[in-house]
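Heads up, one of the protein chains got dropped from this complex, but the rest are sitting where they should.
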Amino acid sequence: MSPLLTVEDLRVSFPTRTGLVEAVRGVTFSLGRERLGIVGESGSGKSQTGRAIMGLTPPHARITAKTLTFDGIDLLKASPRQRRELRGNRVAMILQDPKYSLNPVMTIGRQIVETLRTHRKIGASEAKERAIAMLEAVQIRDAARVFDLHPHEISGGMGQRAMIAMMLIAEPELLIADEPTSALDVTVQLDVLAILDKLVAERGMGLIFVSHDLRLVSSFCDRVIVMYAGRIVEEIAAQDLRNARHPYTQGLLSCMPEIGSDRHPLPVLDRKPEWAL
Amino acid sequence: MTAVPSAPMSRRDWLLSDRPQSRMQARLGRAYMTWRRFSANRLALLGLGILVLLIFMAIFAGVLSPHSPVTGNLAGARLLPPGSPGYLLGTDEQGRDILSRLLHGSRLTLFVIILVAVIAAPTGLVVGAVAGYAGGWVDAVLMRITDIFLAFPKLVLALALVAALGPGIENAVLAIAVTSWPPYARIARAETMTVRNADYIAAVRLMGASPLRIVLLHVMPMCLSSLIVRITLDMAGVILTAAGLGFLGLGAQPPLPEWGAMIASGRRFILDQWWVATMPGIAILLVSLAFNLLGDGLRDALDPREAGQ
Partner (left out) sequence: MSIAVSARDVTVIYEDFKALDSVSIAVGKGQSYGLVGESGSGKSTLLRAIAGLAPVFSGTLEVNGRTLEPRRRDKAFYRDVQMVFQDPYGSLHPRQTIDRLLQEPLAIHGISDAEARIAWALDEVGLGTGFRFRYSHQLSGGQRQRVAIARALIVEPSILLLDEPTSALDASVQAEVLNLLEQIRRDRGLTFLMVSHDLGVVTHMCDQLAVMRSGRVVEHLSASDLVEGRITADYTRNLMVASKGFVRTPA
């Protein structure tokens, strides 16, 4: 089976006053219908990688790649129109904070229906039915009531679920989730992940899960890419993470305080300049 | 890595250093960054240039003027058109050189601008910052007072004040200042409300700082840049109001060469001797425009939300 997404030598750079800043420096990976985690600290280029695939990089940024194809479509050569059609329809993205990604003056329901009707030719009443069904699928109780609420009237966890519902309504084949649960409480976080997990499994989507939390990602994804300073330093199957070879991955894993392990002081990461080469 | 600097630093590198060695260098570096943002805007530079020219004209008015601004040559030089020998911009109905009057008038214009800025801005800043930080009834009282001033059209209120105080340039300035602080108070209050609950203000409170100290040293600096921008943009309006009062005979009194009063007296000849009213009009236009351009440039340069850089 050919991969859903192929990324080869992706580079994203931003011109600034002091010169060109390279956020992503030659990232290569491919994705099938699986859960892939991209992990790194702030400034590692993990989010920019996701955004570049989605086509959400700010216009002044420069993106180059040897290959950047989604299901055979060259994303770099695609017209803005083509990309718009892909976005939301076949590729979708969930952002960290639902507060900023939901339109505050539109009801939840209308936003979902609108997303659906931009991509599918269906009637208003059917769209509403499907939106409510989708809200139920992300385990929002009383979906019909939530349908008519505005984003400020619901909690953060519910907002993130509504966001997921909106992104999944058009049944995309690829979902990019950028820190989808970081703004949520731990217990809610797991609920949201369980929903995401179920939907990915049921619909056979490809998922890119971008996060700073190595432990969470490794418990959720099949495969993990670890990024540092715009490059991939290690690619490893999630269950093998304990045997990670790269000192950065090892350092990331061991520097987190854990319940029951009594390490004082905590081991700190000794950043080697050669990692960034 | 060695700590020895490899090459002597250029002045630019010294200013842009991200490890300043002294308070002075940090401050200069910051000013330099602001200047670089400002000077990237050509029009703003033009505005600044015009204003520098205005100040230059005001300082050297005595030297630059070919004639007296108050006493004219009634017999030989009434209403001469621009370009007449010795009278570059022509003369008015009393035979006074318009160029000389404009040059001396720039002093009055600057006088008005500076006094209004000095009176209105601090008043607005203090009222707004105190109201915003204190909240509660202090806020309510101060803001209702502000609202009362805002409820009247500016020019009408200024007119009433000048009528009560008596005509004259000082009273005109006072009237303009009294009517122009309320918007500044509103801006300062709005800015204060956004920073008063910030953690860095809470941190200063947790050091035991008095409310006065917090407002003066920590809140007000955050209001300054938007206030400066607003004042600059308002200056055009102030000049026009001053000119308007002058035009109505309530501002500068003859024979003072105030630009608005000059237009008023030239109005009678506007059809036959257009230059008498037009020249001061152009001067007002240029200075107002310069302030607007400058304000725009400052808005970009001083934006407190620059954060990163």
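Just so it is clear, A and B label the chains in written order, and each chain counts residues from 1 on its own.
Following the convention adopted for this analysis, a residue touches a chain if its C-beta (ideal position, glycine included) is under 8 Å from a C-beta of that chain, and two chains touch if they have at least 3 such contacts.
Keep in mind the model is a prediction, meaning the values are calculated, not measured.
Check A:V21, A:I73 or A:C255 against the missing chain and you find that the one touching it is A:C255. From the options A:R33, A:H150, A:R215 or A:H246, the residue with contact to the chain not on display is A:R215. Along chain A, the points of touch with the absent chain fall at residues 41-42, 156, 185-190, 193-194, 197, 201, 212-216, 218-220, 251-252, 255-260, 263-269.
Considering the complete assembly, chain B touches the hidden chain via residues 18-23, 25-26, 30, 198-200, 202-209, 213, 217-218, 221-222, 304, 307-309.
One rule holds in what follows: only the chains that are shown with their structure count from here on.
With centres taken as mean Cα positions, chain B sits 50 Å from chain A.
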